[in-house]
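The complex appears here without one of its protein chains, the remainder shown in place.
Now for subunit A:
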Amino acid sequence: MAEADGSSRAFLGLSDVSISEDIPVEGDISMPPTSSSQDDGFSTLDEPVKDTVLRDLKAVGNKFVHVLYPKKSKALLRDWDLWGPLLLCVTLALLLQGGSVDSKDDGGPQFAEVFVIIWFGSLIITLNSKLLGGTISFFQSLCVLGYCIMPLTVAMVVCRIVLLGGSGTVSFVVRLVVVCASFGWSTFASTAFLADSQPQNRKALVVYPVFLFYFVIGWMILTFAPAQ
């Protein structure tokens, strides 16, 4: 009894901490009925293929329109896709073929070189902006850089048409103007989307590689000389 007293004295304080016993603990472990079923309520397996394809095409086309009229829109950043960049890259690389194919002199870039420059360049720029502390995600940045190649692809088409008419000085001047304008447009469009994600005192550090990237692509377009 004495020991019980002693031990109870040691634990004297604990008994003063009162755990109220009148608040019942109850709950429900089951998950709430899935509200996510509304999201994929129409699973793409149930709809005709035409609908699926058209929906994706509409998204791609929507982004092309955003590049044409660049304003700071979140839609381009949020729903990224890489179909548009792939399409543009392949088109550009194909149009840059068929140049002067002298077997001795090296002519324009090969298909693989264009591909590598565009994708590797976009990758390096994205890594650069992330390392500098940017908040944009990896694929979003690739998406923006790829879509902003569109003005340059349009310029390539225009250049090829102009070259059909001859390759004198006049055609060169026209091509120069078109390429310069589209290069400026591309750079402006991509900085409108990318610059916001950088801290203030590093914006120039992020914009410069984009400038270099589109400059090199513009150079490839301008120096395209068709086979005669």
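To be clear about the criterion, a residue touches a chain if its C-beta (ideal position, glycine included) is under 8 Å from a C-beta of that chain, and two chains touch if they have at least 3 such contacts; residues count from 1.
In the analysis below, contacts and distances are computed from a predicted model.
Student: Can you tell which of "Protein YIPF", "Nitrogen permease regulator 2", "Pyruvate dehydrogenase E1 component subunit alpha" or "Snurportin-1" UniProt lists for the chain that's not drawn?
Tutor: "Protein YIPF"
Student: Among the options A:Asn62, A:Thr91, A:Ser171 or A:Thr223, which residue touches the chain absent from this view?
Tutor: If we include the chain that is not displayed, A:Thr223 is the one touching it.
Student: Among A:Asn62, A:Thr91 or A:Asn128, choose the residue that contacts the chain missing from this document, as touch is defined above.
Tutor: Among A:Asn62, A:Thr91 or A:Asn128, only A:Asn128 touches the chain that is not shown.
Student: Mind pulling the subunit A residues that touch the left-out chain?
Tutor: On the side of subunit A, residues 12-18, 99-100, 102, 105-110, 113, 128, 130-133, 201-205, 208-209, 212, 215-216, 219-220, 223-225 touch the unshown chain.
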